[in-house]
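Excluded from the complex is one protein chain; the other protein chains are retained at their positions.
Right after this comes subunit A.
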Amino acid sequence: MVHWTAEEKQLIASLWSKVNVEECGAEALARLLIVYPWTQRFFASFGNLSSPTAIIGNPKVRAHGKKVLTSFGEAVKNLDNIKATYAKLSELHCEKLHVDPENFRLLGDILIIVLASHFARDFTPACQFAWQKLVSVVAHALARKYH
């Protein structure tokens, strides 16, 4: 089980309370698809992904980004039980979606950069440390049921 210090929990919750899930989610997913274009392989049905402008403006990208980050919020609410929280999603990503878990790590790092650009100096090194830990735990939980 992951051990969270009281400070880490506070840093995570406090930042999360200020996150615009729709905007950050959309931006994180768009950046994933732009910075690591091979990730577009999972989104053939999303329509126009032909340029950064197209990706950023794509409504399906925005909607899916919001969905993904909303789900991330479940981890924030259940820090002491992330494994169980993502058990079903893990199975889904393995059996139905066939997503290489490396992509969870890539998205986690992109999310950190998006948070850094939004929160600037409030995204202190201690804050980054807590969030790096969180994205790592989430990625691990999502990969856990792979077989």
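Annotations
Just so it is clear, contacts are C-beta pairs under 8 Å (C-beta built on N, C-alpha and C of every residue); 3 or more make two chains touch, one makes a residue touch a chain; residues count from 1.
Here, contacts and distances are computed from a predicted model.
Candidate names were "DNA polymerase delta subunit 4", "Metaxin-2", "AP-1 complex subunit gamma" or "Hemoglobin subunit alpha-A", and the UniProt protein name of the unshown chain is "Hemoglobin subunit alpha-A".
The missing chain, though absent from the display, is touched by one residue of A:1, A:44 or A:120; that residue is A:120.
Take subunit A: the residues that touch the chain left off the picture are 30-31, 34-35, 52, 55-56, 109, 112-114, 116-121, 123-126, 128-129, 132.
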